[in-house]
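Missing here is one protein chain; the remaining ones are kept as they sit in the complex.
What follows is chain A.
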Amino acid sequence: MTMHSVYQRINNLSAFLSTCLFTLAALIAATTFILQPTSEAVSTGNSLSVDHGLIELKRVGYYGRGHETVDLKFNITADLSPIFHWNAKQLFVYITADYEHDSQAKGGRKIIDNRVVIWDRIIRDKESAKLNLVNQRPKYPLRDYSKSWSNALPATYTIHYDVMPYVGILTSGTAGQTTNPVKFPNKKAKSKTW
């Protein structure tokens, strides 16, 4: 005759406990899709404006003649706090410059899509989710792969966000855009910056 010992009761309990835990996790992950506001809802009331300055020649590392870097300033007014529901751990917010590059130089017309990240921030709580930045300089220099801005078409700047959940999948969206494409300057700064 065998009766249930302590070990069998522990086994019985932990087996059903893991089933319940996974069910709970699945339920929490599912609520993300209901609670998370859409990009359109997040974007309302937000604004992003960008002013291009001159093009500066900035050297990367020790050698070379340098990269043409667009000197710019931007203003953001954005409220990302509605994204913080119970399953949102933190946000990764970043601004991209999207533009097309018309590279005629190397034979034929060829339009190349470009997306360059100029600024980002990690937002950990609801309190710091209200962005109000004036005359902010980019965190990462805006340089083109071809080292020249002469063939670049006007750029659209967009605020993107990734929502990192406690349980579930990573979701993303956009939270505002420049109203009109911003033209790149063709003037270059007189003084070299190194």
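Here is the rule we go by: a contact is a pair of C-beta atoms (placed from the backbone, for glycine too) under 8 Å apart; a residue touches a chain by one contact, two chains touch by 3 or more; residues count from 1.
Criterion: contacts and distances are computed from a predicted model.
Per the UniProt record, the absent chain's protein name among "serine C-palmitoyltransferase", "Signal peptidase complex subunit 1", "Mediator of RNA polymerase II transcription subunit 20" or "Mitotic spindle assembly checkpoint protein MAD1" is "Signal peptidase complex subunit 1".
Considering the whole complex, the residue from A:F16, A:F33 or A:Y140 that touches the absent chain is A:F16. Set against the missing chain, the residues A:N87, A:T158 or A:T178 yield one that touches it, A:N87.
Within chain A, the residues in touch with the undisplayed chain are 1, 3-6, 9-10, 12-13, 16-17, 20-21, 23-24, 27-28, 31, 85-87, 166-167.
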